[in-house]
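With one protein chain withheld, the remaining protein chains of the complex are depicted in position.
As written, the chain order gives the labels A and B, with residue 1 at the start of each chain.
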Amino acid sequence: MTLTFIIDALVTVIGITTPILLAASGELVVEKSGVINLGVEGMMLVGTIAGFAVTFETGNPWLGILVATLAGATAATIFAVLVLSLGANQVATGLALTIFGIGLSSLIGSNYVGIAIDPVESPFPDALANDSFWRLIFGHSPFVYFAIVLVLAIGWFINKTRAGLVLRAVGENDLSAHSIGYPVIAIRYAAVAFGGAIAGIAGADFSMVISPLWAEQMTAGRGWIALALVVFAGWRAGRLLAGAYFFGVLMALELYAKASGHAIFPSQFWAAMPYLIAVIVLALISSRDGKDGKAPACLGKPFIPNG
Amino acid sequence: MRLRLEKRLEPSRTMLVMTPVLSVIAIMILGVIIFDGLGYDGPQAVWELFFTPVLDVYKWRDVASKAAPLIIIALGLSLGNQAKIWNIGAEGQYILGAIGAAGVAFATQSMTGFWIIPLMILVGMICGAFYAAIPAVLRTRYGVSEVLSSLMFVYVSLQLLSYLITGPWKDPDGHNFPQTAQLTDVQVLPHEVWDSGIPPGLLVALIVAIIFYIIVSRTVFGFSVRAIGEAPHAARYGGFSSNGIVWATLMISGAMAGLAGVLELMQLTRLNLGFPSGYGFTAIIVSLLGRSHPIGVFIAGIVLAITYVGGQVAQTVVHVPNATAGLFQALLLFAILASDLLVRYRIRINVSSPPKEGQRL
Partner (left out) sequence: MSVAPRLELTDVSKRFPGVLANDRVSLSVKPGEIHALLGENGAGKSTLVKMIYGIQAPDSGSILWEGQEVRIAHPRAARRLGVGMVFQHFSLFDAMDVLENIALGLDGAVSRKQLDAEIRLVMEKYGLKLDPRRQISTLSVGERQRIEIVRALLLNPRLLIMDEPTSVLTPQEVEDLFKTLRRLASEGCSILYISHKLHEIVELCERATILRGGKVVATCDPRQETARSMGEMMIGSDLRDPARGQVSVEGPVRLSVRELSLPKPDDFGVALEKISFQVKGGEIFGIAGVAGNGQNELLEALCGEHLADLHTVIEVDGAPVGRSGPSGRRKLGLCSVPEERNGHAAIGAFSLSDNAILTARSRMGFENQGFIHKAGADEFAANVIKTFAVKTLGPEALAGSLSGGNLQKYVMGREIMQSPGVLVVSQPTWGVDAGSAAFIHQALIDLAAQGSAIVVISQDLDELLRLCDRLSVINLGKLSTPRPVGDVSVQELGLLMGGSHGASAHDAGGIHAA
């Protein structure tokens, strides 16, 4: 257990946590407004291919990230139109979005199979970013720092601003909010689009940092873990941050087991672990009857104003 | 000229049947545009995707053998859909069904007898039902959403399959390929029923569809499923147990997915890493396109099977990537979800008249 090993491990954990942290934060905002968007996996994949393709074609990673963000937001908007304006069922539409994202990214990605791009590097100067110790803090990609700032900003926004209060109101009781005069549908559109944009960034993290070599379905179900994460964070930003890193540790264990070969159990066991643990934690959280950690009351219900 | 949406007094039955048809047509048109945009021969691609499998008699067997598992799984899912219980993990139950049947097969490798196939089917269905029981208990005891839990278990089942194929069940004669040994002749259903050319899977699908039709329209159980989905409080008042229905619908759909898995295993005669075909997910689209009704599901299953076969054809003829089929299936789903609006609302076109005093513009 050398220092280098510990630092390597921590750096890995932080790195692989980032996409689910991002995706979950975006989905947190969406769910606070009362909408459940199961299409996170699909939106991430859209961001994955958009970021990868644009970066490869233009050589500019920032452009890649921008397009990934827009792609995620656009995909989310399709969902929003179906669910908010056309009254479609949220579960089915979210799934449709996921299948769509998988299909679209495979289709466009078929041109890029096996191609690699340069991973996006740390924004800090070389001396700090590559230092054997300081890289723990300064050696991460911009995605990592963005994710942490984002979660904290979202927490502050939801709890301390008026706009956040209105968002919560819309998720708690959309009919009351509508009666008072708040634009429920518009607020939900904004929340959903925001969630999509962030999911797009999360996806880009996969193809631009974590594994900059294109392959199909790179996200491997992490989008679903992000959804589970929102539930067992009790829809609270602080718990989301902690929960995400806990998951990061599990996912890192899987990588370690596969790489080192000696892992007590076969590698498939470790690969299954994050999903099993997600289920166990969901069960423990749900059976605990907490006052905090309650879902927004309107979650998943369609908004039907009566006059 | 302005379009206005007016809520219908009752959902339109015509639209209920027309919208899937309209969706398919709309997607075909959209497909021509998308393919042209991507640089392929649009009309040709759509033709190969949708029409060739229907018109080419030699493709019918392919369509039938792909439609069968889709229909069987989708029938099970439809029951749950009506109760608003979403079994997203059918793919996992499908895999477990195949694993169960394979287990029986490897344990009876040297034996013969008519009982082997029914046993494999029974065990496969039990395994599928058991795997679906896990989300059921999580929902009834712990209040965990079956959407999330059934999905998580899909990924677990993939790992289980991978472990078995590369470990204890690896084919000793397989040159270290990740695959199992082959099933023997007594462990596999014939390719067609009594020389009719119809794959046995399709016959099973037909029988299952008829059984489900009777259950849904004639039994108290079918009534209770619909009631719980529409108004859970009223269903409770009517004496129906919500937990009981959660268990029943999940286990039934799990058993159906398991059944499909067994049939597919018998078609492929062995398990390998390519076994998870995504039928469990496509079946969700089938059940929604078929409006969760046995007849609709049967037809929808055939339609989606056509896109699968058509996708392969289009790949060969027009060089469109294979992933397109999946994209189209997703677009079909979007279309049917969007067109639901027409079932509940009527579109009114307002020819404008000069605004009266006090009237809002």
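FYI, contacts are C-beta pairs under 8 Å (C-beta built on N, C-alpha and C of every residue); 3 or more make two chains touch, one makes a residue touch a chain.
Note that the structure is a prediction, hence the values are computed from the model and not measured.
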Candidate in contact with the missing chain, chosen from B:Thr166, B:Ser241 or B:Asn322: B:Ser241
Listed residues A:Leu28, A:Val54 or A:Ala169, member touching the removed chain: A:Ala169
On chain A, residues whose C-beta touches the chain left out of the figure: 162, 165-166, 168-169, 172-173, 175-177, 179-182, 291, 294, 297, 307
Interface with the unshown chain - residue positions in chain B: 6-7, 9-11, 218-221, 223, 226-227, 230-231, 233-239, 241, 356-360
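Throughout what follows, only the chains that are shown with their structure count from here on.
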Between chain A and chain B, centroid-to-centroid distance (C-alpha), Å: 28
Complex interface listing, chain B residues touching chain A: 86, 88, 138, 141-145, 147-149, 151-153, 155-156, 159-160, 162-163, 167, 281, 284-285, 288, 321, 323-324, 326-331, 333-334, 337-338, 340-341, 344
Residues of chain A defined as touching chain B within the complex: 38, 78, 82, 86-89, 91-93, 95-96, 99-100, 102-104, 106-107, 110, 221, 224, 227-228, 231, 266, 268-269, 271-272, 275-276, 278-279, 282-284, 286-287
